[in-house]
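Sharing a structure with you now.
Then we have chain A:
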Amino acid sequence: MSAPQVGSMPDISYNFAYLDEQTKRMIRRAILKAIAIPGYQVPFAAREMPMPYGWGTGGVQVTAAVLGPDDVLKVIDQGADDTTNAVAIRGFFEKTAKVATTTSTTEASIIQTRHRIPETRLRDDQILVYQVPIPEPLRFLEPRETETRQLHALSEYGLMHVKLYEDIARHGHIATTYAYPVEVAGRYVMDPSPIPKFDNPKMDDCPALQLFGAGREKRIYAIPPHTTVRSLDFEDHPFRVQRFARPCALCGATGVYLDEVLLDDRGGRMFVCSDTDYCTTRQEEGHRGEMSPPARDAQEDAA
Partner candidate 1 sequence: MSARVADLPLLVAEGLSKDYGARIGCRDVSLKIFPGEVLAVVGESGSGKSTLLGLLSTELAPDAGRVRYRLRDGRLADLAGLGAAEKRLLMRTDWGFVRQNAADGLRMTVSAGGNVGERLMAVGWRNYARIRAEATDWLGRVEIAADRIDDDPRAFSGGMRQRLQIARNLVTRPRLVFMDEPTGGLDVSVQARLLDLIRSLVAELGLAVVIVTHDLAVARLLSHRMVVMRHGRVIETGLTDQVLDDPREPYTQLLVSSVLAA
Partner candidate 2 sequence: MTSEPILSVDGVAKTFLLHLRGGARLPVVSGAAFELRPGECVALGGPSGAGKSSLLKMVYGNYRIDSGTIRVRGDGDFVDVASADPRRLLRLRASTMGYVSQFLRVIPRVSTLEVVAEPLVGDGVAREQALERAGALLAWLNLPERLWPLPPATFSGGEQQRVNIARGLIAHRPLLLMDEPTASLDAANSRVVVELIGEKKRAGVAILGIFHDAQVRETVCDRVIDVTEFAKAA
(Lines give C-alpha, C1' and ligand atoms only; values in the text may rest on other atoms or scores of the structure.)
Protein backbone atom coordinates (compact mmCIF):
# COMPACT_ATOMS: atom_id res chain seq x y z
CA MET A 1 0.00 0.00 0.00
CA SER A 2 1.34 3.31 -0.92
CA ALA A 3 -0.07 6.69 -0.16
CA PRO A 4 -1.67 8.36 -3.17
CA GLN A 5 0.53 10.99 -4.62
CA VAL A 6 -0.72 14.48 -4.24
CA GLY A 7 -1.43 16.09 -7.57
CA SER A 8 -1.53 12.85 -9.52
CA MET A 9 -5.19 12.02 -8.77
CA PRO A 10 -7.08 11.15 -11.93
CA ASP A 11 -9.51 13.78 -13.08
CA ILE A 12 -12.86 12.36 -11.98
CA SER A 13 -15.83 13.63 -13.90
CA TYR A 14 -19.25 13.18 -12.47
CA ASN A 15 -22.57 13.02 -14.23
CA PHE A 16 -24.43 16.27 -13.57
CA ALA A 17 -25.36 16.34 -9.87
CA TYR A 18 -23.67 12.99 -9.25
CA LEU A 19 -26.63 10.68 -9.97
CA ASP A 20 -27.04 9.06 -13.36
CA GLU A 21 -29.89 10.24 -15.55
CA GLN A 22 -31.95 7.05 -15.13
CA THR A 23 -31.85 7.40 -11.39
CA LYS A 24 -32.81 11.04 -11.53
CA ARG A 25 -35.73 10.21 -13.77
CA MET A 26 -36.86 7.53 -11.35
CA ILE A 27 -36.68 10.04 -8.49
CA ARG A 28 -38.54 12.66 -10.52
CA ARG A 29 -41.33 10.17 -11.16
CA ALA A 30 -41.56 9.59 -7.43
CA ILE A 31 -41.60 13.36 -6.85
CA LEU A 32 -44.38 13.85 -9.40
CA LYS A 33 -46.42 11.18 -7.71
CA ALA A 34 -45.73 12.74 -4.33
CA ILE A 35 -46.93 16.12 -5.60
CA ALA A 36 -50.04 14.50 -7.02
CA ILE A 37 -50.86 12.94 -3.63
CA PRO A 38 -49.88 15.59 -1.09
CA GLY A 39 -48.45 14.14 2.10
CA TYR A 40 -48.37 10.58 0.80
CA GLN A 41 -45.07 8.75 1.27
CA VAL A 42 -43.93 7.47 -2.13
CA PRO A 43 -41.39 4.67 -1.99
CA PHE A 44 -38.37 5.14 -4.23
CA ALA A 45 -35.21 3.24 -4.94
CA ALA A 46 -32.87 5.40 -2.90
CA ARG A 47 -29.25 5.04 -3.93
CA GLU A 48 -26.15 4.78 -1.86
CA MET A 49 -24.69 8.25 -1.64
CA PRO A 50 -21.08 9.17 -0.87
CA MET A 51 -22.08 10.25 2.64
CA PRO A 52 -23.46 8.46 5.65
CA TYR A 53 -27.14 8.08 6.41
CA GLY A 54 -28.26 10.89 8.64
CA TRP A 55 -26.28 13.38 6.61
CA GLY A 56 -29.12 14.08 4.27
CA THR A 57 -28.87 11.34 1.66
CA GLY A 58 -32.60 11.58 0.96
CA GLY A 59 -32.57 15.35 0.59
CA VAL A 60 -29.45 15.22 -1.59
CA GLN A 61 -31.07 12.76 -3.98
CA VAL A 62 -34.20 14.91 -4.28
CA THR A 63 -32.09 18.02 -4.83
CA ALA A 64 -30.00 16.21 -7.42
CA ALA A 65 -33.14 15.20 -9.28
CA VAL A 66 -34.65 18.70 -9.41
CA LEU A 67 -31.45 20.67 -9.83
CA GLY A 68 -30.73 22.37 -13.19
CA PRO A 69 -27.54 24.14 -14.34
CA ASP A 70 -29.14 27.57 -13.83
CA ASP A 71 -30.32 26.91 -10.31
CA VAL A 72 -28.88 28.68 -7.31
CA LEU A 73 -28.56 26.38 -4.35
CA LYS A 74 -28.68 27.17 -0.66
CA VAL A 75 -28.16 24.56 2.03
CA ILE A 76 -28.96 25.09 5.68
CA ASP A 77 -28.62 22.96 8.76
CA GLN A 78 -30.45 24.14 11.89
CA GLY A 79 -30.95 27.43 10.05
CA ALA A 80 -27.24 28.00 9.50
CA ASP A 81 -25.38 27.96 6.21
CA ASP A 82 -21.99 27.39 7.80
CA THR A 83 -22.35 24.12 9.67
CA THR A 84 -20.37 21.09 8.53
CA ASN A 85 -23.36 19.34 7.03
CA ALA A 86 -24.51 22.40 5.09
CA VAL A 87 -21.04 23.23 3.85
CA ALA A 88 -20.40 19.64 2.80
CA ILE A 89 -23.60 19.34 0.80
CA ARG A 90 -23.10 22.73 -0.82
CA GLY A 91 -19.59 21.66 -1.75
CA PHE A 92 -20.92 18.38 -3.09
CA PHE A 93 -23.16 20.12 -5.60
CA GLU A 94 -20.60 22.77 -6.46
CA LYS A 95 -18.30 19.95 -7.41
CA THR A 96 -20.72 17.55 -9.09
CA ALA A 97 -23.12 20.01 -10.73
CA LYS A 98 -21.06 23.17 -10.81
CA VAL A 99 -24.11 25.17 -9.88
CA ALA A 100 -24.03 28.53 -8.20
CA THR A 101 -24.56 28.47 -4.48
CA THR A 102 -25.65 31.13 -2.07
CA THR A 103 -26.42 31.70 1.55
CA SER A 104 -29.16 34.16 0.73
CA THR A 105 -32.70 32.84 0.98
CA THR A 106 -34.02 35.32 -1.52
CA GLU A 107 -31.34 34.55 -4.12
CA ALA A 108 -31.75 30.77 -3.93
CA SER A 109 -33.98 28.83 -6.30
CA ILE A 110 -33.54 25.55 -4.38
CA ILE A 111 -33.00 25.38 -0.66
CA GLN A 112 -32.07 22.10 0.95
CA THR A 113 -32.72 22.11 4.68
CA ARG A 114 -32.24 20.13 7.77
CA HIS A 115 -34.34 21.12 10.83
CA ARG A 116 -35.56 24.58 9.77
CA ILE A 117 -37.68 26.58 7.36
CA PRO A 118 -36.17 29.97 6.51
CA GLU A 119 -37.77 32.96 8.20
CA THR A 120 -38.09 34.84 4.92
CA ARG A 121 -41.34 33.90 3.21
CA LEU A 122 -40.59 31.68 0.24
CA ARG A 123 -41.73 32.44 -3.29
CA ASP A 124 -43.48 30.34 -5.91
CA ASP A 125 -40.27 30.05 -7.96
CA GLN A 126 -38.46 28.31 -5.12
CA ILE A 127 -38.26 24.71 -4.00
CA LEU A 128 -37.60 23.72 -0.39
CA VAL A 129 -36.06 20.25 0.02
CA TYR A 130 -36.21 18.69 3.49
CA GLN A 131 -33.89 16.01 4.79
CA VAL A 132 -36.00 13.44 6.61
CA PRO A 133 -34.72 10.81 9.04
CA ILE A 134 -38.00 8.95 9.81
CA PRO A 135 -40.84 9.74 7.43
CA GLU A 136 -43.54 7.71 9.19
CA PRO A 137 -45.47 9.80 11.73
CA LEU A 138 -47.23 6.72 13.09
CA ARG A 139 -44.01 4.83 13.77
CA PHE A 140 -43.90 5.96 17.39
CA LEU A 141 -46.93 3.82 18.26
CA GLU A 142 -47.13 1.31 15.44
CA PRO A 143 -43.95 -0.50 14.51
CA ARG A 144 -45.50 -2.56 11.69
CA GLU A 145 -45.11 -0.98 8.27
CA THR A 146 -47.98 -3.09 6.88
CA GLU A 147 -50.24 -1.68 9.55
CA THR A 148 -49.17 1.97 9.16
CA ARG A 149 -49.82 1.74 5.42
CA GLN A 150 -53.32 0.47 6.17
CA LEU A 151 -53.86 3.28 8.63
CA HIS A 152 -52.83 5.88 6.05
CA ALA A 153 -54.90 4.23 3.35
CA LEU A 154 -57.99 4.35 5.53
CA SER A 155 -57.26 7.74 7.12
CA GLU A 156 -57.23 6.09 10.54
CA TYR A 157 -55.34 8.70 12.43
CA GLY A 158 -56.64 8.17 15.94
CA LEU A 159 -53.16 6.98 16.87
CA MET A 160 -51.65 10.38 16.16
CA HIS A 161 -53.93 11.86 18.74
CA VAL A 162 -53.01 9.09 21.16
CA LYS A 163 -49.47 10.39 20.89
CA LEU A 164 -50.59 13.94 21.61
CA TYR A 165 -52.85 12.67 24.41
CA GLU A 166 -49.86 10.96 26.00
CA ASP A 167 -47.96 14.22 25.81
CA ILE A 168 -50.64 16.15 27.64
CA ALA A 169 -51.13 13.35 30.17
CA ARG A 170 -47.44 13.27 31.00
CA HIS A 171 -46.48 16.93 30.66
CA GLY A 172 -49.72 18.87 31.05
CA HIS A 173 -49.41 20.23 27.53
CA ILE A 174 -48.43 18.98 24.09
CA ALA A 175 -44.74 18.61 24.65
CA THR A 176 -43.89 17.64 21.11
CA THR A 177 -41.80 20.59 19.96
CA TYR A 178 -40.34 19.30 16.72
CA ALA A 179 -41.46 16.84 14.04
CA TYR A 180 -44.95 17.90 15.04
CA PRO A 181 -47.45 15.96 12.89
CA VAL A 182 -49.52 17.77 10.29
CA GLU A 183 -52.48 16.92 8.14
CA VAL A 184 -51.87 17.81 4.49
CA ALA A 185 -54.68 18.90 2.19
CA GLY A 186 -57.25 17.41 4.56
CA ARG A 187 -56.09 13.87 3.88
CA TYR A 188 -52.68 12.44 4.75
CA VAL A 189 -51.00 12.92 8.10
CA MET A 190 -47.33 13.66 7.60
CA ASP A 191 -44.15 14.03 9.57
CA PRO A 192 -42.70 17.42 8.65
CA SER A 193 -39.18 16.19 9.52
CA PRO A 194 -37.55 17.43 12.71
CA ILE A 195 -38.27 21.11 12.20
CA PRO A 196 -39.38 23.00 15.30
CA LYS A 197 -43.16 23.23 15.52
CA PHE A 198 -42.51 26.97 15.32
CA ASP A 199 -42.03 26.44 11.58
CA ASN A 200 -45.23 24.41 11.06
CA PRO A 201 -47.39 27.43 10.14
CA LYS A 202 -44.91 28.31 7.38
CA MET A 203 -45.81 25.09 5.56
CA ASP A 204 -49.43 26.13 5.29
CA ASP A 205 -50.34 27.83 2.02
CA CYS A 206 -46.63 28.13 1.22
CA PRO A 207 -46.07 29.46 -2.33
CA ALA A 208 -42.93 27.31 -2.75
CA LEU A 209 -42.95 23.62 -3.60
CA GLN A 210 -41.89 21.57 -0.55
CA LEU A 211 -40.23 18.19 -1.12
CA PHE A 212 -39.21 15.70 1.54
CA GLY A 213 -36.59 12.99 1.03
CA ALA A 214 -35.75 10.13 3.38
CA GLY A 215 -32.72 8.23 2.12
CA ARG A 216 -32.45 5.41 4.61
CA GLU A 217 -36.23 4.82 4.65
CA LYS A 218 -36.46 5.33 0.87
CA ARG A 219 -39.48 7.62 0.86
CA ILE A 220 -40.31 10.87 -0.89
CA TYR A 221 -43.29 13.07 -0.09
CA ALA A 222 -44.38 16.54 -1.00
CA ILE A 223 -46.51 19.57 -0.26
CA PRO A 224 -47.51 21.32 -3.49
CA PRO A 225 -47.59 25.13 -3.46
CA HIS A 226 -50.50 26.73 -1.62
CA THR A 227 -51.63 23.56 0.12
CA THR A 228 -53.48 23.59 3.41
CA VAL A 229 -51.26 22.17 6.15
CA ARG A 230 -52.84 21.84 9.58
CA SER A 231 -51.05 20.87 12.78
CA LEU A 232 -52.96 18.25 14.77
CA ASP A 233 -54.30 19.25 18.15
CA PHE A 234 -57.16 19.01 20.63
CA GLU A 235 -60.01 21.50 20.96
CA ASP A 236 -58.97 22.26 24.51
CA HIS A 237 -55.24 22.05 23.79
CA PRO A 238 -54.93 23.94 20.51
CA PHE A 239 -51.71 23.97 18.52
CA ARG A 240 -49.41 26.80 19.56
CA VAL A 241 -45.94 27.74 18.41
CA GLN A 242 -43.08 28.48 20.76
CA ARG A 243 -42.78 32.08 21.87
CA PHE A 244 -39.57 33.76 22.89
CA ALA A 245 -39.38 36.16 25.78
CA ARG A 246 -37.02 38.58 24.05
CA PRO A 247 -35.98 39.61 20.56
CA CYS A 248 -32.83 38.41 18.80
CA ALA A 249 -29.80 39.77 20.64
CA LEU A 250 -28.06 40.62 17.38
CA CYS A 251 -30.75 41.91 15.05
CA GLY A 252 -33.66 42.65 17.38
CA ALA A 253 -36.06 40.50 15.37
CA THR A 254 -39.21 39.25 17.09
CA GLY A 255 -41.49 36.44 15.99
CA VAL A 256 -38.58 34.37 14.74
CA TYR A 257 -37.01 31.16 16.00
CA LEU A 258 -34.09 31.80 18.32
CA ASP A 259 -31.13 29.65 19.31
CA GLU A 260 -29.62 29.87 22.75
CA VAL A 261 -25.90 30.57 22.68
CA LEU A 262 -23.80 30.08 25.80
CA LEU A 263 -21.28 32.85 26.25
CA ASP A 264 -19.20 31.62 29.17
CA ASP A 265 -19.23 29.02 31.91
CA ARG A 266 -20.88 31.35 34.40
CA GLY A 267 -24.35 31.14 32.92
CA GLY A 268 -23.98 33.99 30.47
CA ARG A 269 -26.04 33.38 27.35
CA MET A 270 -27.75 35.09 24.49
CA PHE A 271 -30.64 34.33 22.16
CA VAL A 272 -30.02 34.87 18.48
CA CYS A 273 -31.82 34.05 15.23
CA SER A 274 -31.37 30.45 14.21
CA ASP A 275 -31.69 31.58 10.59
CA THR A 276 -28.24 33.10 10.07
CA ASP A 277 -29.02 34.58 6.66
CA TYR A 278 -32.10 36.32 8.02
CA CYS A 279 -30.16 37.70 10.96
CA THR A 280 -27.23 38.91 8.88
CA THR A 281 -29.50 40.53 6.35
CA ARG A 282 -31.34 42.39 9.09
CA GLN A 283 -28.09 43.52 10.66
CA GLU A 284 -26.94 44.77 7.26
CA GLU A 285 -30.18 46.68 7.02
CA GLY A 286 -29.23 48.42 10.25
CA HIS A 287 -31.31 46.49 12.77
CA ARG A 288 -29.70 46.18 16.15
CA GLY A 289 -30.12 43.92 19.13
CA GLU A 290 -29.13 44.33 22.75
CA MET A 291 -25.79 42.58 22.28
CA SER A 292 -24.93 43.94 18.86
CA PRO A 293 -21.48 45.39 18.40
CA PRO A 294 -21.43 49.18 18.71
CA ALA A 295 -23.12 50.95 15.85
CA ARG A 296 -19.81 52.60 14.83
CA ASP A 297 -19.00 49.81 12.37
CA ALA A 298 -22.18 50.40 10.51
CA GLN A 299 -21.52 54.12 10.38
CA GLU A 300 -18.06 53.45 9.03
CA ASP A 301 -19.43 51.09 6.43
CA ALA A 302 -21.91 53.70 5.40
CA ALA A 303 -19.26 56.35 5.17
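Assume a contact is a pair of C-beta atoms (placed from the backbone, for glycine too) under 8 Å apart; a residue touches a chain by one contact, two chains touch by 3 or more; residues count from 1.
How were these candidates chosen? In short, all candidates are chains of the complex that A comes from, given by their letters.
Computed from a prediction, not measured in an experiment: that's the story for all the values here.
Of the numbered candidates 1 or 2, 1 is the chain that chain A touches in this complex. The touching residues of chain A, when paired with candidate 1 in their complex, are 141, 150, 153-156, 158-159, 161-162, 165-166, 168-170, 233-237.
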